[in-house]
Each structure stands twice: as C-alpha cells, then as structure tokens.
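Below is one structure, written out as structure tokens; the observations come after it.
Here the complex is missing one protein chain, while the rest keep their positions.
We just call them A and B in the order they show up, numbering each chain from 1.
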Amino acid sequence: MAETVTEKIRPVGKRAGNQSMIMEKKAVLAAAATVAGPKEGSGPLAEHYDRIYPDNLLKEGSFEKAERRMLEETCFLALGKLGLSPDDIDFFIAGDLLNQIISSSFCARKLALPFLGIYGACSSLVEGLSLGAMLLEGNFAGRILVATSSHNCSSERQYRYPTEYGFQRPGYSQQTVTGAGAVVLGSSLEEGPRIESITIGKVVDPEIKDPYNMGMAMAPAAADTIYRHLTDLGRDADYYQLILTGDLGEVGKQLNEDILARKGLNLLNYTDCGIQLYYPHQKVHAGASGCACCALFFLGKVYKDMLEKRLGRVLFVATGALHSTTTYQQGESIPAIAHAVALEI
Amino acid sequence: MSRMEQNPNKELLLDKKWLNEWNRQKKPRPPLSKNIISAFLGGGAVCLLGQFILNLFISQGMPKELAGNPTITTIIFIAAMLTGLGVFDKMARIVGAGLAVPVTGFANSITSMAIEFKREGLVLGTGSKMFALAGSVIVFGVVTAFVVGIISALIH
Partner (left out) sequence: MGSYFMAFLVGGLICVIGQLLFDLTPLTPGHVLSGFVVAGGILGGFGVYDRLIDFAGAGALLPISSFGNSLVKGAMSEAARHGVMGVLTGMFELTSTGITAAILFGFFMALVFNPKG
C-alpha cells in the first residue's frame, strides 16, 4: 500500500524513472571561472585556467588558508565575468574535501551570502549544480553561485601522510588537484549551456578498502548513475557528444567502461577528467582526483567548448568517495557516489 | 507492485565476483623488479654511508661498541635535514623501502610530522603529533623487549 502512495505523491512530468529529473526552466551556466595550482598550471590545460598560482601556499600561512583563498578568488572571478557582486546572488552552494567543509564555510563568510554547504566529496560540483538547478526550477532564486575546491597538500595531510613523508604511492593512486572552480547558475534568460536533466546517484560500495584505490572504489557508482540516467530518460549513450566522469583516473575509467560494456553499453564519446589534467611526465600515476579535478576540466575546457558550440550535448557525471580517515582506519570499505547533470546548448 | 519489482536492475551493476576477478587481472601491479633493485641500491647506499661514518668514528679511536650510536645519530641528522629541505620525500619515492627501513625512515616520519603540524602550534602540533607515525615502532619495540626481557630474567 505504501508503495502506491509513493507513486501517487511523485510529481508527474518533472521526474523520469527512479532517480532522474527533467528540468523545465533549464538553469543556465552563465559564467564560470577556474584557478589552478602550479602543477596543474604546467599541465596540458594551462591556457584554460583563469588564474595560475606560482606556488601552492599563495603566500598564506597554511595550505588550508591557501585553499580557501583559491575558492574565494575563483568565486569573485566568476561573478566578475558577468559584472556581478555577491549582492546579485541568492544562494551560495559549495563543498570541498576538508573536515567540516571549512574551505566552503569560510569562503561563505567572506561572500556573506545565504549559504548551503554540501558534502559529496569530489562529486560536490555536480551535487551543487543539481541543487542549484532545482532551486531555480522552484523559483526560489534568480542566480546561484556554485563552487568547489581542493588542495593537494591540505588533502594529503588530512587523509594520508604529512607532505614531507617519504613513501611510494601505488601505480593506481591519483594526485589530488590543487585548484578551485565556480559557476554562476542563472535563469534561462541568460546565455550558456543549460541543465536539461539531472540524475541523483545512490551510494554504491564495491568494498574496496585501499584508500589509494579511489578509481576502483568510485567506478561502480559512476557506471550505476550513467546507466540509470540513460534508462530513466530512455536515451542511448550516443545521444551525448560527450560523457564525462569526474575523477576516476585511468584505472577507474577502464573499470567503468568494462562494467557498462557488460550491460551492453559501449561508451564511444567518453572521457574522464582525471586523465586530462596532467602530462604523463608529471608522474601522477593513474591521474588526477579531488573536487577541483572535474571543476578544472569541465569549467575550464568543456564549458568553453560548449559555449563555442563545439559540443552540444554533454553528460557530466562527477564521482565522490565518501570515506574518512576514521572509517578506513577502522577497516571499513570506501562507499562512493556519482551524480549526473545533462547539459545542452 | 513494489518498486523493487519494477526495477529489474535493482541488483545494481555490481557483481562482486566479477569485480574481484577484474581487480586481480587489471589493477596495475607495482613494477616489482624495478622496485626491488632501487630498494636494494638505495638501502645499500644508506648502509654504505653508515659504514663509512662508523669506520670514521672507529679510526678516531672510538671503541667499536660505542661507535654505533654516534653513527645512528649522524644518519638521523642527515635524514631530518633532507626532510626539512623537502628532498627526502622525492628520494623515497624512488627507492621506497631503501629509505623507509633504515633509521632514515624513522627520522623522516618524526621530522615530517613535526614540520607539517607546526601550523597547529609547537605544543598542540609539533609536540603532540611528532610521534603519530613513528610511535608504533617504539611501542611495539618496547612491548617486544619487555616480553623478551621478562622471559630472559625468569630463565636466568
């Protein structure tokens, strides 16, 4: 009986399948900005970043303060592109990797905006875009600022070892990206890629316990969300000119492709942000990870490709590993999540 | 009809047995022979340097049994210095256990923690976090020595 009630109270029209939503108002990504650390700044996408810092401390007193500063600067850069000030924004939605999402909260203190702090680990950007799009859909806001950041050193010292500790990383490990990205979500009156549909992912746990093996831990969540999205909306994978996963790296990308291939889904126009940010000689093993990974590639490159009409329809799937140092030290596995937004222009 | 039944893919795309097999076959393995050779050469070089210092102290007239401690102290100083200069982690990335297993690794774990957490203050950071990595080595060494010592005391 309870099931029937659930079916009835679900709004018809805006929902598709079990996990997807179709947007009527189609929030627009009106402006985006990215800032990057020195290692990212000497990578293949250097020309796409709005600002590259010469060192990873930004003359601040700590890596945490440096990360916060990157987040603040990228927010103001994004606002500046539309000539806006924080007063023109109705909500600030942000998330990052540090405990109690301090980068986001402290940045929100500076912006002095109504703030929704989110935690989806590296999926934070897409989680923020999804929530922002829904707020706009419900007429609760006119413009929303969505931002995320990560910093290699602040993450290392929180999740793993001090930065000067000498050890060998396994070949499947990934480099946490130093950088930040912000995007101004506006109503359909503005120009830019539109959020056409959203798929909110479920937490999937492949029971990986090795905190260096993020790619494998997150790939099943990405595969699950891509599969749900396509079945919920009745689309083929080639409906999109680009399917983009967040930060699976080489190993996770391969696993994601293999899982979907088992279900008969062959991704042709598919890449992962994690393998795009560094040159092979930068020795990052399986690629990049962190909140800023998908922010730098998507907001830095894909967003511009869409604006210049080189890409029309993009499915952007960001993945996050939802573990903490406490859980993995207590021997628990690493659950992961993936959210998807479909964009069109 | 429940939602469970409506959704034939509820079992997820995740097949544990298949995933374990994938893990076994496709997960990148460490370059074992390269790692072994670098660890051998790196660890050997550290001990060679140690032997040089040891012989130096002995040639200055220090008895052999007493020359060990100043040798270890010198090596600890070199490792702490390299950690402070930000070089140790880059060297250890190449030789792995070659720097981790000798006392250099012990010195690096203490110094890296001490430096990393100085921003939390000298007392709450450096002072209290210093042994967060190296502490286990001391604890298990002491426990082992306690057990072995008690047994030997009872035997004699």
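By our rule, a residue touches a chain if its C-beta (ideal position, glycine included) is under 8 Å from a C-beta of that chain, and two chains touch if they have at least 3 such contacts.
These numbers come from a predicted model, not from an experiment.
Engineer: Any idea which of B:L14, B:M62 or B:I76 touches the chain not displayed?
Structural biologist: Answer from the full complex: B:I76 touches the omitted chain.
Engineer: Which residue numbers on chain A touch the omitted chain?
Structural biologist: Within chain A, the residues that touch the unshown chain are 56-57, 63, 152-153, 156-157, 162-164, 167-168, 209-210.
Engineer: What does the interface between chain B and the hidden chain look like in terms of residue numbers?
Structural biologist: Residues 30, 32, 35-36, 39-55, 68-73, 75-77, 80-81, 83-86, 96-98, 100-107, 110-116, 118, 122, 126, 130, 133-134, 136-142, 144-146, 148-153, 156 of chain B touch the chain absent from view.
Everything below uses one rule, namely that only the chains that are shown with their structure count from here on.
Engineer: Measure off the straight-line distance from the CA centroid of chain A to the CA centroid of chain B, and report it in whole Å.
Structural biologist: 34
Engineer: Under the stated contact criterion, what part of chain A meets chain B in this complex?
Structural biologist: Result: residues 3, 6, 18, 61-62, 157, 161-172, 204, 206-207, 213, 216, 220, 223-224, 227, 231, 251, 254-255, 258-260, 262-263, 286 of chain A touch chain B.
Engineer: Name, in rising order, each residue of chain B that touches chain A in their complex.
Structural biologist: Contact set of chain B toward chain A: 1-3, 7, 9, 12-16, 18-19, 22-23, 26-31, 35, 83-84, 86, 88-89, 91-93, 96, 99-100, 105, 108-109, 111-113, 115-117, 119, 133.
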